[in-house]
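Working notes, beginning with the structure itself.
The chains shown are only part of the set, and none of them has been moved.
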Amino acid sequence: MTTTNKPVIIAVIGSRQPSKEDAEIAEEVGRLLARHEAILICGGLTGVMEAACRGARSVGGLTIGVLPGNDASTANPHVQIPIVTNIGYARNVIVVRSAKAIIAIGGGYGTLTEIAYALDTKVPVIGINTWSLARQGKPDTSIIMAKTARTAVQKALKLAEGK
Amino acid sequence: MTTTNKPVIIAVIGSRQPSKEDAEIAEEVGRLLARHEAILICGGLTGVMEAACRGARSVGGLTIGVLPGNDASTANPHVQIPIVTNIGYARNVIVVRSAKAIIAIGGGYGTLTEIAYALDTKVPVIGINTWSLARQGKPDTSIIMAKTARTAVQKALKLAEGK
């Protein structure tokens, strides 16, 4: 009885200093995930993480922030459930592994670690304005590119179902 | 607006192979926490963790399981939000640090690591049928002892408020 209808958890990852466009996309992604009753998990800090949480909370969604530091108060104000890890950037693994799919928006090297962890462990990655990869000169097409928040969320939810 | 009325998170820790009495206490603790609208966080596995989650879910509470392994399916069936850490028993730190207070029921050495992490970082610990400590022969009275689920939950919620 309690095992049915488990909520789907989707991660949103990206830079703490996003472009204005990426922040708007992140907020829209958060809103759409919440409207589809997905739980949003993220790194809990500012930038893309905060924008996505704000979007989700604006329509009553549930938000989880997996914090690198030692104090729940470092979470952005739109995180409902702060998970306090105190393991620094090793927490990136937890954000990725706790989700059924990842949406990466823009992003720096921290985001790249999360993309790589996800690809390494077969968690689907949807990317908007983010990294592209090549190995020994050959493009790696594992990141599923999307152009809008709507497409990214649709793809993420569909791929999450298959997990 | 989104920052008000954050839910209180309380951890329940204890053995994977509890006595029948400890399992019953854990289930009652879970139920009472949920009735007081606290979120239950635990290590997500069997024994005390499962009993507490079962209690909380039986009255509609929210349950988080911080798993040591690499797969959400290792969570007990009453965990609503599995946090997949894949960092093994180092995840004990996360269970403790994410809570405003800890209720320890029975327990082995793993539980003792969590009690020690909590005391080391000033997270209040309520204990039922659990460890007692002495340092260089002098008793350490930092664990607040309780005899019933009801008293333990009352003390935990009161101490959590002060944090």
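Points worth noting:
By written order: A and B. Residues from 1 in each chain.
Operating definition for what follows: contacts are C-beta pairs under 8 Å (C-beta built on N, C-alpha and C of every residue); 3 or more make two chains touch, one makes a residue touch a chain.
Small disclaimer: the values here were computed from a predicted structure and weren't measured.
Of the identical chains making up the complex, 2 are displayed, while the complete assembly in this file numbers 4 copies.
FYI, only the chains that are shown with their structure count from here on.
Once the centre of each chain is set as its mean CA position, chain A and chain B turn out to be 27 Å apart. Interface of chain A with chain B (complex): residues 2-3, 6-7, 9, 39, 54, 57, 64, 66, 70, 72, 77-78, 80-87, 90, 93-94, 97-98, 121.
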